[in-house]
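Okay, structure first, notes after.
As you look at this complex, bear in mind that one protein chain is not there, while each of the others sits in place.
Read from first to last, the chains carry the letters A, B and C; within each, the first residue is number 1.
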Amino acid sequence: MTTTAHRDGHTPAAPGTVGPIGYSLPLSPSGKASMLTPPPWHFCGEILMVDYRVDPDAARRFLPPGLDPGADPGAAAAVFATWQWCSQDGAELADPAVCQFSEFLILLSCTFEGRPMARCPFAWVDQPVPMMRGWVQGMPKQFGAIHRTRPVTVGRAGSRLAPGGRFDGALSVHGRRSVEASVTIERSTERPPALHDVPLAHSLVFPEWVPSAPPRTQLVASEVSDVEFSLIWSGPGHLTYLDRLGEDFASLSPLEVRTGYVFTYGETLHGGRLLRE
Amino acid sequence: MTTTAHRDGHTPAAPGTVGPIGYSLPLSPSGKASMLTPPPWHFCGEILMVDYRVDPDAARRFLPPGLDPGADPGAAAAVFATWQWCSQDGAELADPAVCQFSEFLILLSCTFEGRPMARCPFAWVDQPVPMMRGWVQGMPKQFGAIHRTRPVTVGRAGSRLAPGGRFDGALSVHGRRSVEASVTIERSTERPPALHDVPLAHSLVFPEWVPSAPPRTQLVASEVSDVEFSLIWSGPGHLTYLDRLGEDFASLSPLEVRTGYVFTYGETLHGGRLLRE
Amino acid sequence: MTTTAHRDGHTPAAPGTVGPIGYSLPLSPSGKASMLTPPPWHFCGEILMVDYRVDPDAARRFLPPGLDPGADPGAAAAVFATWQWCSQDGAELADPAVCQFSEFLILLSCTFEGRPMARCPFAWVDQPVPMMRGWVQGMPKQFGAIHRTRPVTVGRAGSRLAPGGRFDGALSVHGRRSVEASVTIERSTERPPALHDVPLAHSLVFPEWVPSAPPRTQLVASEVSDVEFSLIWSGPGHLTYLDRLGEDFASLSPLEVRTGYVFTYGETLHGGRLLRE
Partner (left out) sequence: MTTTAHRDGHTPAAPGTVGPIGYSLPLSPSGKASMLTPPPWHFCGEILMVDYRVDPDAARRFLPPGLDPGADPGAAAAVFATWQWCSQDGAELADPAVCQFSEFLILLSCTFEGRPMARCPFAWVDQPVPMMRGWVQGMPKQFGAIHRTRPVTVGRAGSRLAPGGRFDGALSVHGRRSVEASVTIERSTERPPALHDVPLAHSLVFPEWVPSAPPRTQLVASEVSDVEFSLIWSGPGHLTYLDRLGEDFASLSPLEVRTGYVFTYGETLHGGRLLRE
């Protein structure tokens, strides 16, 4: 039986054969050396998010076949998140050097077969396991330095989650400050920000290594459950793209910056659902 | 007038002279290039703390002249903290890459002229400004990697601040895991842990560089105000010293591990008060 | 024509279609946002390598179908490398924050259809692009901290490349020191170490995300050219596995440590050749 290494019944890489196994590389005799655990993965994130608008034509050029701009072309969001995560059995929580990471990502409004979804053209994280797990699900996570001020509940070293409180986020890539954002809180609501409350549509693609038929790209939707939002604090947002990330990234520069949000978010990610080959 | 660079009236390094000035290095024409701002500094920390006991003789050997073991010799605490901080004008809060750090430190119970205090024989932080600021106040901060699981309020990726919740801390130094700790919550109280509620007594000492009279060591107490504690969650603590930090550190290994605590703490640090030359 | 983003004629991810393109994620309108450039990639590495022997049965359990233990079962090597790299057009060399990384890897002796090859069961690097590029070629690169002392040519802060010189390597993973090695030089030779002079046989495998037929694993060999060795310095090696990387890694612990080597190595990596589906 080779499945002992697989906590939730996922098929190991090399079932029923002699040879090392695993959900991911590295393959090993027991499968336990796999860098990634199979889904489901639980997440809890402290989020700073700013809605903005980009050139609708620029946004459209980032949508793969199957996705349409939808009713609000050019709607976008910048999201800074500080995550804690664990696998199904929660084992990573006992090692705080493993179970946390920070992330910055951009979301574009879109639709699939008329249903609202979000497309993530760019994302950065500061830990290798989430980066690799991003590629497994078609999410284009690269490596960066992401920082976000956190609300305080005592003392004078920061803002409280209350009107007047200000929270900032910053992204640096290869030692170059690339994005800065802030939110100044005016009110609270229970309604989640639109782009954080729709499924994500990613493209599964893996770089060609051995000469082959054209690589297959699959459009997939992430399958999540147990979505939970805290109260949503909101107010005027600010967002600045700084330099150095190239023409494609720059084409999504903010034309208009709108509301910002601060909230906490939980979800469980189970795998992907094929939308279109 | 050279004082414009000094936000709170501290005397610049070279008052009234020609030449560059500053609260700290680097000195510069305006004084604004100083790596450190002068106190006061505001702090808000998320804390995981474990009380333990060490060999009272070993603890005594870490106390400088002027400090006595007091009524509870061998009482010690290990503290993991995730801090947000800012100077008097709060400027650092607008740059989240600057205003946060993590810390691990050890506290030993002691007294000065009969009053309870705490002595910090070892501390590690993960940012350079807090490290250097530690030496300015006589706190022996070195560089390390400090991680601490955080309570969650939504989702399944961590424990809530409630009975049964478990929180972990870890310290690595030069790529070697050195300390691990955890607390499993059983109850809450408003009474702060004893060793986190007394003044710290540090030794101001700076390494000799030019041949000179014997370097002066001053025993000082940190001057703090605006101390604020959240509710204190507590329960059984665990604490393990792993290897590689040398015989002095090892001499403070836990003989008995007691209660652990999880709480939030705020303070403002104003400078030092001379206890003894 | 969508190939302008592809420096050497590799097929883009979505040729001839509407939609973003790229050799890898992130896909983008121009394809230039791709985190990875397509091969060829040039490498120059400063290497510290130690030959050792492991339990032949343990080694065999890491070989996938198609690879055999060969004439010297249990022969292994530990390799610390400090790399500089660039793509075909050399563009990365103008950004020294991008074109360098360090690596630690283990090699096991094996054969494919009777020809000597090496299998890499474990590897760690300290930069995200090489990590992801490892998975593209089937090399199980994870993230770690890798350090290696370098030879000096002036002054007293290190050894020269000459008899008596000692060089050290160290690997830490998640803040835990895992491997330490050293070589003390006795002589030089022009003959490369056996396990650094054979092709690498990797397993292309990508974690399952959408429910599908059993994931395909392909056995591939890396295609390299322009291999160049410096003079090879060698002498007694030392190698210690420390803890914390799990039973699979531990099963390859050294039973006997042999010669160590210090040398410089260059190669160009062009892609993969399919050995077996």
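To be clear about the criterion, contacts are C-beta pairs under 8 Å (C-beta built on N, C-alpha and C of every residue); 3 or more make two chains touch, one makes a residue touch a chain.
Everything numeric in this text was worked out from a predicted model, so none of it was measured.
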item: Candidates B:S28, B:T189 or B:S225 - the one touching the absent chain; value: B:S28
item: Chain not shown: contacting residue from C:A71, C:A97 or C:L255; value: C:A97
item: Where the unshown chain meets subunit A, residue by residue; value: 145, 147, 170, 172, 175-177, 244
item: Touching residues on subunit C - with respect to the absent chain; value: 42-44, 83-86, 90, 93-97, 99-100, 145, 147-150, 152-159, 166, 168-170, 172, 182, 226, 228-230, 264-268
item: Contact set of subunit B toward the excluded chain (per top definition); value: 10-11, 13-15, 17-20, 22-30, 32-33, 35-36, 38, 58, 61-65, 95, 97-98, 121-123, 127-129, 131-132, 134-143, 174-175, 203-211, 214-215, 217-218, 220, 246-249, 251, 271-274
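Here is the rule we use: only the chains that are shown with their structure count from here on.
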item: Turning angle required so that subunit B lies on subunit C, C-alpha fit (0 to 180°, nearest 5); value: 180
item: Pair of chains ranked first by number of touching C-beta pairs; value: A-C
item: Where subunit A and subunit C are represented by their mean Cα positions, the distance between them in whole Å; value: 29
item: For subunit B paired with subunit C, centre-to-centre distance based on mean C-alpha positions, whole Å; value: 41
item: Interface hub residues of subunit B, defined as touching at least two other chains; value: 145, 147, 170, 172
